[in-house]
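With one protein chain withheld, the remaining protein chains of the complex are depicted in position.
Entry: chain A
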């Protein structure tokens, strides 16, 4: 399973997104606001999720802001730092 697919499954399960399936999440759609509709508390959960499931630490808000644009950007961020 590639990182994007795993990420989508984790988002749906850990953020309890009952109205959407992993297959329905677009790679490029915004995670926050329009798109998936996540909010600021989800951002904090996302930091925990990324560290817990991928072992990647998001150290500051600026890094997080860029990574949390979409599934594409978050998967790229994880791939870049995984095992680093």
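Please note the rule applied: contacts are C-beta pairs under 8 Å (C-beta built on N, C-alpha and C of every residue); 3 or more make two chains touch, one makes a residue touch a chain; residues count from 1.
In this section, contacts and distances are computed from a predicted model.
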Record-based protein name (UniProt) of the chain missing from this complex, from "Rod shape-determining protein MreD", "Cell wall polymerase", "Beta-ketoacyl synthase chain length factor" or "ABC-2 type transport system ATP-binding protein": "Beta-ketoacyl synthase chain length factor"
Given A:2, A:18 or A:60, the one touching the chain that is not displayed: A:18
Absent-chain interface as seen on chain A, which is shown: 14-19, 41, 44-45, 48, 51-52, 57
